[in-house]
Every structure is written in C-alpha cells, then in structure tokens.
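Missing here: one protein chain of the complex. Every other protein chain is in place.
Showing subunit A:
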Amino acid sequence: MTNKPVAVRPSDVKPEFDRMRRRGLLRGGFSLGALTLLTGCDLSTHSGVDAALEAMLRFDDRIQEALFSKSRLAETYPASAITKPFRFNAYYPDWQVRVVDPATWQLGVSGLVQQTKPWTLANLRTLPQQSQITRHICIEGWSQIGQWSGIPLHSFLKRIGADPRAKYVNFTCFDGYSTSIDMPSALQSQTILALDFETKPLTPEWGAPLRLRIPTKLGYKSAKNLQSIAVTNTYPGGYWENQGYDWFAGA
C-alpha cells in the first residue's frame, strides 16, 4: 500500500496560524493603538477601522486625481545636484538583484493597444529619447536626485496604438514586482521608459534593461526591471498597493 499524497488541510496549519496571530496581537498590545482600543488596525485585518482607513485612502486617491495637472512639471535640477552615491532600493536587498540577458530580453505589450509585437532592446533604442534630472521621493520620506534618459511614455503609448481613454497602465517586472498608474499621469511629459541612468545604460541594480521613471509619483511607482506593459480598464493594483500603500501615490 502506498501513501496517497494529501493536500494541506486548513486544520493542519491552524495551530501555527493561531500562534502567529497571537504573537501579532501581543506585539500590538504594547502600542498606543492598544490604549485607543485600535490594536491591529494597520490595514492587515478586516476590522471596521481597517475598512474605514481603506475607504479614506480611496478618498485620498480621488482628491489626488483631482489635484493632478498634466501641465504641472516636477522640478528639474542641474547635474551638480545629482545625489552621489545613489541609494539602492527595492523590496529585496541588493545581493538579490535579478539579471537578464539584454540580447534575449523583450518587452511585452498587451491590453487595449493596436500593436502587441514585443520590443527588443535594439528596437527601443531607435525611438526618440529624452533626459531628465529629477528628485526621486520615497514613501519612507527620504529623497535623492538622479538622472535618467529614455523614451517618453506618451510617445511609446502612441506608437503602440494604446487607447488614451483607458484608465490604467500596468507594469509587470521580471523580479516579481508590479505597479500601475492612471492614464493622465502616464501621458505626462516627464513620465519616461528609462534606458539610461546618469549617462550610461542601466545596470541591473538600477533596473536594467528598462525601467519606468515617473517623477510626479512616489518612488514605488518607478518600477525597475520591466517585463511587460498592459493598458487596461480593470484596476491592476500592484506589489505595495495590494499591501496598503495608496494607489495614486502622486507627488
């Protein structure tokens, strides 16, 4: 007789789950949240307060969309203002940076577009480029000034025949990251698909071979290591957005 492989049942993991939950509650138990009886209201539970916080974030998103103007530009700086050394940032440490072969890498394009043919790096290099020296602002509060060059996203979207009335542009990365932005921000003139950092082609830690650079939004919208772009009307969310960072993230 052989032992039939069994799927994990909820009851198998329940004790471990409960133990982790208790630990979480205990940890929250010593916070000011506990004094105000709002322990654990950190967007991770389904309590009424968490629902209220999420509703407020959606309200903030609508305010941010209303405040956004395509003609308002992020401040640009002289080359002397560039931050050195430039700080690495990702959802993983720098020794886990993903590397691809630029010769075989291709950018996928899908959704509400007319041309879905993938783009090679050589093809992308033939498109008109634009350079910017702008401030990258992290949601954590720190910021740094860097220089990026690449293809304005509005001209790329036009070239692939994207529907400009679509709501979202979604970015999927080969390092497991993803994010999405609203169409008006995607069409803003400073939003670029960056190929170069400072004056050289991107290296893996800065998002090689292609990254988004959008100075009108917080840093987590400037996705590195792009794999594909999709134009859609279905809310795509994103790596951090799904965990509770606000979706619009406008600067």
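Note that a contact is a pair of C-beta atoms (placed from the backbone, for glycine too) under 8 Å apart; a residue touches a chain by one contact, two chains touch by 3 or more; residues count from 1.
One rule holds for everything that comes next: contacts and distances are computed from a predicted model.
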Problem - Per UniProt record, name of the chain withheld from view ["GLPGLI family protein", "ATP-binding cassette domain-containing protein", "Thiosulfate reductase cytochrome b subunit" or "Phenol 2-monooxygenase"] - result: "Thiosulfate reductase cytochrome b subunit"
Fill in the blank from the handout: Where subunit A meets the chain that is not shown, the residues are 28, 30-33, 36, 38, 40-44, 52-54, 56-57, 59-60, 67-69, 72-75, 135, 137-143, 215-216, 240, 243-246, 250-251
